[in-house]
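Supplied in structure tokens, the structure appears directly below.
Note that one protein chain of the assembly has been removed; the remaining protein chains are unaltered in position.
Let's turn to chain A:
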Amino acid sequence: MLIPHPLLGPRDAQEFTYLGDAALIDRPDGLREPEAFHDYLYLRDNPAGVHRELWFHEQGDRSWLVVTRNTVTHEILGAELARDVARGRGRSK
């Protein structure tokens, strides 16, 4: 699989490590909302089809990407910097 890195162009997926669902960006406050933190840490939507997920370019520029990929066909539909996604949701970094 080739991941279209927004800064580096197409890169072999082997250069990356996989974390999982991109919803992991939105970490709740575990002390204030323990129930929400349980769901955040342990439960997943796990869809068959389009899935937004976090990949870390460990053997490259060490940036986190949000990759949009089809889990049924393995087709990669796009990739953006996780930083940009987080900022788009109002986070400072």
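Methods note: contacts are C-beta pairs under 8 Å (C-beta built on N, C-alpha and C of every residue); 3 or more make two chains touch, one makes a residue touch a chain; residues count from 1.
One rule holds in what follows: contacts and distances are computed from a predicted model.
As stated in its UniProt record, the chain not included in the shown complex is "Sarcosine oxidase subunit beta", which appears among "Sarcosine oxidase subunit beta", "ATP-binding cassette domain-containing protein", "Amino acid adenylation domain-containing protein" or "ABC transporter permease".
Touch with the chain that is not drawn comes from one residue among A:39, A:61 or A:84, which is A:39.
Residue positions on chain A in contact with the hidden chain: 1, 13-14, 18-21, 38-39, 41-48, 51, 53, 69, 71-74, in rising order.
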